[in-house]
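Apart from one protein chain that is not included, each protein chain of the complex appears where it belongs.
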Amino acid sequence: MAQDALNRWWWPSLMMFGPNDEQSPHSVQSMKWKIKRFTNDELRQKFVDVCKEQADILGITIPDPDLKWNKEREHYDFGEINWGEFWNVIKGNGPCNKERLAARVKAHEDGAWVREASLVYAAKHKNKTSDKEVILETV
Amino acid sequence: MDPQKEEPLWEVFIRSRQGLEHKHAGSLHAADAQMAIENARDVYTRRMEGVSIWVVESKYIHSTNPDEAESFFEPANDKIYRHPTFYDLPDELKYM
Partner (left out) sequence: MHSKPTNIDRNYLVDYTLHLADSSLIMGHRLSEWTGHGPMLEQDIAISNIALDLIGQARNFYQYAADIENSKNTEKKVTEDDLAYLRDTFEFKNLLITELPNGDWAQTIGKMFFFSAWQFYFYQKLIYSSDKQVSAIAEKSLKEVTYHVKWSGDWVMRLGDGTEESRERMDAAIDYLWPYTGEMFVPAQFELNHEQQVTIDVRSIKKNWLDKVKGVLAEATLTVPEDAWMQSGSKKGVHTEHLGYILAEMQYMQRTYPGLEW
């Protein structure tokens, strides 16, 4: 089961770190503003190194034939990510994305009457609340 | 009695049990103050007992403009006589 899961999720996990640094338009500004401390590629490399070690200990194999220790860099070299798939996913072309957005839209539309009720109630009672302190326990 | 089309936005400030001041925790939407406080408890505190929550509608908060920060604040740094460290204290003063 664990090997199955790794086979299925390894590449999507690497994709989660985002595009390569050259193609990451916001990274420069984010790092200038100090809200991002490491680049996408730096984090991705760290992730690969850490996971390879753990996979070895657990006795499972990372599904990348190009995964190899590089003595000079002192890091693992790894295979190329399927960038076509990556850009499709983040542009929202995947089936899960459609489903997820549909669910959020439905929740929002179905909830319209609830939000409306709370606004009407608030307006009705606006003049009644003179006390600025709200009491949380009133039972 | 014409209700707005959307719940207004509120800023939430929370003082923890050991704290001395209310800190900005975030913002949320609510129809009125009662709801805003309950939402603040649910979203930002949950199980923390003895906290104090302030909510203010965002539209009532006025702030400085970050672009003007330089001209607004820097001159104060130039006026060195406004900083207590500018002054030399006589040696006899032990407990300042």
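The chains carry the letters A and B, assigned in the order they are written, with residues numbered from 1 in each.
We take it that a residue touches a chain if its C-beta (ideal position, glycine included) is under 8 Å from a C-beta of that chain, and two chains touch if they have at least 3 such contacts.
Everything numeric here is computed off the predicted structure, so don't read it as measured data.
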**Fill in**
Cross-chain touch to the chain not pictured, restricted to A:T61, A:N97 or A:S118, is A:S118
**Message:** Touching residues of subunit B against the unshown chain: what are they?
**Reply:** 7, 28-31, 34-35, 38-39, 41-43, 46
**Prompt:** Which subunit A residues touch the hidden chain?
**Reply:** 103-104, 106-108, 110-118, 120-121, 124, 136-139
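We adopt the following convention: only the chains that are shown with their structure count from here on.
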**Message:** Measuring centre to centre with CA averages, how many angstrom lie between subunit A and subunit B?
**Reply:** 30
**Asked** Of all residues in subunit B, which touch subunit A in the complex?
**Response** 1-4, 6-7, 30-35, 37-38, 41
**Contact set on subunit A toward subunit B in their complex** = 115-116, 118-126, 129, 132, 134, 136
